[in-house]
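Complex shown without one protein chain; remaining protein chains in place.
Let's turn to chain A:
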Amino acid sequence: MNAWQTWIALWTLVTKEVRRYMRIWPQTLLPPSITMTMYFIIFGNLIGSRIGPMDDIDYIDYIVPGLIMMAVITNSYSNVASSFFSNKFQRSVEEMMVSPMPNWVILAGFVVGGASRGLAVGLIVTVVSMFFTDLSIHHPWVTIGVVIMTALLFSIGGFINALVAHKFDDISIVPIFVLTPLTYLGGVFYSIHMLPAFWQGVSMVNPILYMVNAFRYGILGVSDIPVGGALVAIAVFIVVFFAVGLWMLDRGKGIRS
């Protein structure tokens, strides 16, 4: 395929993915905004007012970046995992396999499509948060860079999960047993400085802590960890995960007999 044909193929796949989640928006875009509204009301307004400031910041302001990031992570991941697995299940993945589209385009198409849903939900949650607090962004480029990189990273993760999955249960195991605990323990609702030294050390091996804190730094200007290191770590993870996903596709893991 020449560059123009490759671009058309990539654009086709991305728009197909966007069309898919837009068609079922009551399942894909609406629930996260309702859930996050509940978080803002309960943790932000009702309980947050009794907790007091965190790192000298109002509690509701403190949790906004973490909640946005939580929505981005779960939606990016689950969009690609469910969409690609559905393609496998319905065998419509064969439409792509018989075409001359390179494997990297297939991977990139799903990843960009999934990341776009994560970012769309993140934007909705941000708009919802504005009903509860005045949001001002300290470092816009860091904010945008971190949220895009995080959406891409978890979209790739969802793709790899879908490749190895044999049944629908297999694409819910990682979000339930890995992503949700790591996100809750990744400093969404608290500063790790509140933890005993041992648990602070344990928290430092949680990759989501770095993303949440880097994003919080972008919005609020405060972070529990060095932001530069976090950005580099996320970028490295993206490259490694993309390479693994591509390697699996090239070998037909989970899609070719």
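We adopt the following convention: a residue touches a chain if its C-beta (ideal position, glycine included) is under 8 Å from a C-beta of that chain, and two chains touch if they have at least 3 such contacts; residues count from 1.
FYI, contacts and distances are computed from a predicted model.
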According to its UniProt entry, is the unseen chain "ABC transporter", "Imidazole glycerol phosphate synthase subunit HisF", "Cytochrome c oxidase subunit 1" or "PadR family transcriptional regulator"?
-> "ABC transporter"
Which one, A:5, A:27 or A:45, makes contact with the chain that was left out?
-> A:5
By the contact definition given up top, give the residues of chain A that touch the hidden chain.
-> 1-2, 4-6, 8-9, 11-13, 16, 19, 23, 86-87, 90-92, 94-102, 252, 256-257
